[in-house]
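A single protein chain has been omitted from the complex, and every remaining protein chain is retained in its original position.
Up next is chain A:
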Amino acid sequence: MPLSVDSSAVHIQNFAPGFTTTPGRAPTSVTVHPVALFSILDHYLRRTDAQERVIGTLLGKRSENGEIEVRSSFAVLHSETEEQVAVDMDYLKTMYELHHKVNPKEGIVGWYSTGSNLNTYSALIHNFYSQETAPHQAIHLALNTGVVEGEQAGIKAYVGSPVGVFPKPENCVFTPIPCELRFQDVERSGFDLLTGTAASPTSTAAHPTTDLEVLENSLQSVSAMLDRVLSYVRSVLSGEVKGDPAVGRYLMDTLGASTDDLEKNGFNASLQDTLMVSYIASLVRSQAEVSSRLALVTAT
């Protein structure tokens, strides 16, 4: 899913002269895991007053087709003044080694910074990270936290290439590449939990919820969707709105599914199984309880 407002930018593949012999392909798209995103936001919250922006390292994997998967990130110390910019290299090395111990599959793929302005220092830092990720190209994620009024929160991804006849590290072309948020199905539930929490007025949520509550919520949202479809169909039937044939086709595919095989005792058998399982479950639990109580009774 997209991470920022649609832009009209054309994603140009910029093959820099220095990278023609790059093994693998140049990065064509970036996917970001929620963990990386949340870590960046947390780092931004914990910045010191003096810091305009924070930077850090992105860890992840490259795939053959040029897609870069950003799986996690960690903060890196840096300082920016009028005259110079410095990145704590030792810190980066230590942190990378620590992460590498737990997650050997993740390598450095690039760097992030908050705020969406690219400047000379960005080019310098990018040049530095390009050495870290060599022979691959480094990517840069610019995350706009949306705290500045009038700016939309979002993430933009760039690849950088040297520019000019005599390339200098402080000159760099940042070419935007597509970037989206992605996670595994398993992680989805956690993400839903957080979006639900974020939407609540106090930003906290009691926990844990039971499976039944989750199911109830899903059913309610399905029911709301059905209502929406129904009101649309009604308005088409009454002639208020012109019907969209594509929608009609989708509706037919979704709602016209055959339930014949389900009718044939499928449900009954499954129902009996479930009841049996439920019985076994309570049997096992009571046996375990009895057994633990009996252990407390001595023979004498």
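Quick note on the criterion: a contact is a pair of C-beta atoms (placed from the backbone, for glycine too) under 8 Å apart; a residue touches a chain by one contact, two chains touch by 3 or more; residues count from 1.
Just so we're on the same page, contacts and distances are computed from a predicted model.
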With one chain of the assembly withheld, which option in "Mediator of RNA polymerase II transcription subunit 20", "Eukaryotic translation initiation factor 3 subunit H", "Replication protein A 32 kDa subunit" or "Probable 18S rRNA (Guanine-N(7))-methyltransferase" matches that chain's UniProt protein name? "Eukaryotic translation initiation factor 3 subunit H"
Omitted-chain contact residue, chosen from A:L219, A:L237 or A:M252: A:L219
Since one chain has been left out of the picture, which residues of chain A touch it in the full complex? 1-3, 33-35, 37-39, 41-48, 71-72, 75-79, 84-91, 94-95, 98, 101-103, 124-125, 127-128, 131, 145-147, 152-154, 168-170, 181, 184-195, 197-199, 203-219, 221-222, 227-228, 231-232, 235, 241, 244, 247, 255, 257, 259, 262-263, 267-268, 270-271, 273-275, 277-278, 280-282, 284-285, 288-289, 291-293, 295-296, 298
